[in-house]
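Every protein chain of the complex appears in place save one, which is left out.
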Amino acid sequence: MTAQDIIRTRAKELLESGEVATFIGWEAGRFENQTTPLVITDAADADKLVFNEYCVNTLAKYVRDVIPRGKVGLVVRGCDSRGIIRLVADKVIKREDVYLIGVGCPGIKDRKTGEMLKKCAECRHNNPPEFDEMAGEVAEKPVAVERFAEVAEVEAMAQPDRSRYFESVYAKCIRCYACRDVCPCCTCRECFVDQRRENWVGKQNNVAENRFYGLTRVMHIGDRCIECGECERVCPMDLPLMKLNRKVIQDMNDLFGEFESSLSLEDTTEPLIEYRLDDVEEFM
Amino acid sequence: MILNKQKVAALLDHLSGARDVFVPATVDGVAKFARYGEGVQPDFGMVNTTMPPKDLLFPQTQKMYHFDVDANGSYRIHEYDESREQVVFGIRPCDMRSIVCMDEVFLTKGFVDEFYANARDKLLTVCVGCAQAAETCFCDSMGVDPQMAPNADVMLQDCGDAYLVLAQTEKGEAEVAEWSAFTEEADAQPVTCDLTLKVDMEGVVDKLEGMYDAPIWDNLSIKCLNCGTCTYVCPTCHCFDISQDMRRKDGIRFRCWDSCMFSEYTMMAGGHNPRPEKLERVRNRFMHKLNFFERRYGMSLCVGCGRCVEKCPVALDITRLIDEIGAYDA
Partner (left out) sequence: MPSIEISHGCAKGERPLVPQVCRVVEITEETPDVKSFRLQTLDGKKPFDCEPGQLGMFGLLQYGECMFVVSAQSDEWVQFTVKKVGLVTEHLHDLAVGDEVSLRGPYGNWWPTEGCKGKDMLFIAGGIGLPPVRSFLLYCLEHREDYGRIDLVYSASKYDDLVFKEQLFDVWPNDPDMHVHVSLYHEDPQWDGEVAYTAPFLDSLELGPEDGNRVAVICGGPSLSRTCRESLLNAGYSEELILTTLEMRMKCGVGKCGRCNMGGHFICLDGPIFSLAEIATMHSDV
């Protein structure tokens, strides 16, 4: 049986038995090699589920919206599984709210070029660290490129080139907030940009406001970023958002030691959340 | 009259002497209508830009007026008109149709929006017909002819090596009369443009009347992220917010694009939100595209450009929705 067969069978069983109220996976889209997230409540729809090398969307974020309907079953690869760990650690959901069918991920391809997506080429954890059962075996995937290679490129820029580079990046931002809305770490009930009364961010679209939004988000995601790369993938303006996320991660590594977020439910301490007496205080 | 494609660059140089000319081009990795000039390479082979040309008439941020507040709290309003002569060269028929929609919104029903009207009066539209379609193009299903935009001042129909030049308005005729150094008196046959993506709009508008509480909205909205991508890349989405920024005693009142996908959009001061969940927001957006606008202005608010189909982070596809509406059996 392929992973897809197992997913369909198990989704059907879980829905029929009532163990889960909804099941989240992917279905085929209209175009060749296109997939789109699928949320089903009826076991009869389980045969619509697909699993292939074009399942681009991560699924964890949907759980928050769907949980009011009852326990949620979903397919998890490395990124989806870490997203769930993140939501549990942030107390958005409880672990027992979800039933996780793990699948090994060989890396997802761009449906048009057939090349592995950037986010997947950079992925260091393609197999799910947290699951209830596995559909098939863990997967092999090429080892990720150097984690901070892109950060080094930007750091190598001299001023004022580096400032100009970021200005050109934020000049393109249209503030659609797709990066926020797809992010499993962006779980605030009300985002600071929507707090019109406080007016943290003005509504004009310009480099200053856009950058303020982008940098505030980066700092707020901080040590919680699971490096799924979805923000960068969904950005309609192709902003290099992971460069900023990884810059923060690299700085944290330098300050607090090597760290990767959301790899285990048991050890969810984060460098910015946990305070230790021997923490570096070089900026104070 | 024809315009040989090899003469287009010279024509653009001529046009951009006195006016800002906007052409489809990829700038800093973003395909949009960019001001022709140094570093902007027009790309008339690109089927559709990522960003629509609507910002030429309806900028993402538009200053409406300045004001100052003196020490006694007295107000002075300084009016403001940033509109200037613009040419959009290479706009596609789908995007020309979007201007028909925006003209209806901004120029009719008792109030003329002066900011839009000023920009509109000063815009010359030179539409380039499509010789090829992207996989996400479905304009012909929405009643748009990929080689013809009736409301363009000048229509350039793609005939392979040359464009057939059609001056369609008074403004267009006056313009084309100045192009004799670049055009030739000859005839040419427009190539046909085949679209592979088709939807059947027959009966959809009427059928939607009875589908406000249909389960399709839940199925559709459940996977929507409620980001604003579809609304910002849409050539017809025209919702805006009005806000202000103050620096000491000086301020500006501006309007900016807003999105019906955002919960804040309809949030009222007392905390009540008439469209509190994704379902209400997604339903409102697609009903607006396919039914509400048709009822109000007699035309669809979807022009079939396919940008939202291409850019939606979760592949929420309006063409699949149209199929589902067609297949829906209450």
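Which chain is which? They are A and B, in the order written, and residues in each are numbered from 1.
Please note the rule applied: a contact is a pair of C-beta atoms (placed from the backbone, for glycine too) under 8 Å apart; a residue touches a chain by one contact, two chains touch by 3 or more.
Values in this document were obtained by computation on a predicted structure and should not be read as measured data.
Q: Write down which of B:Phe89, B:Phe106, B:Phe138 or B:Tyr163 is the residue touching the left-out chain.
A: Hidden-chain contact among the options goes to B:Phe106.
Q: Of the residues B:Pro59, B:Pro150 or B:Gly251, I need the one that contacts the missing chain.
A: Answer from the full complex: B:Gly251 touches the omitted chain.
Q: Who touches the missing chain here, B:Ala149, B:Val204 or B:Met287?
A: Residue touching the chain left out of view: B:Met287.
Q: Sort through B:Lys32, B:Lys54, B:His238 or B:Arg307 and give me the one touching the missing partner chain.
A: Here the residue in touch with the unshown chain is B:His238.
Q: I'm checking contacts with the chain that's been left out. Which of B:Ala71, B:Ala181, B:Ala269 or B:Ala327 qualifies?
A: Checking each option in B:Ala71, B:Ala181, B:Ala269 or B:Ala327, the one touching the absent chain turns out to be B:Ala269.
Q: Even though one chain is hidden, which residues of chain B still touch it in the full complex?
A: 64-65, 67, 69, 73-77, 79, 105-106, 109-115, 212, 238-244, 246, 251, 253, 255, 258, 260, 265-270, 272, 274-275, 280, 284, 287-288, 291-296
Q: Spell out the interface residues on chain A facing the chain that's missing from view.
A: Chain A touches the chain not shown through residues 196-197.
Methods note: only the chains that are shown with their structure count from here on.
Q: Cα centroid separation between chain A and chain B, in whole Å?
A: 31
Q: Quick check: in the complex, which residue numbers of chain A touch chain B?
A: 29-31, 34-39, 57, 61-62, 65-66, 168, 171-172, 174-178, 180-182, 194, 196, 202-206, 230, 233-234, 236-238
Q: For the complex, give me every residue of chain B touching chain A.
A: Touch residues, chain B against chain A: 28-30, 50-51, 60-61, 135-136, 197, 219, 222-223, 225-229, 231-233, 241, 243, 245, 254, 256-259, 262-264, 267, 278, 311, 313-317, 319-320.
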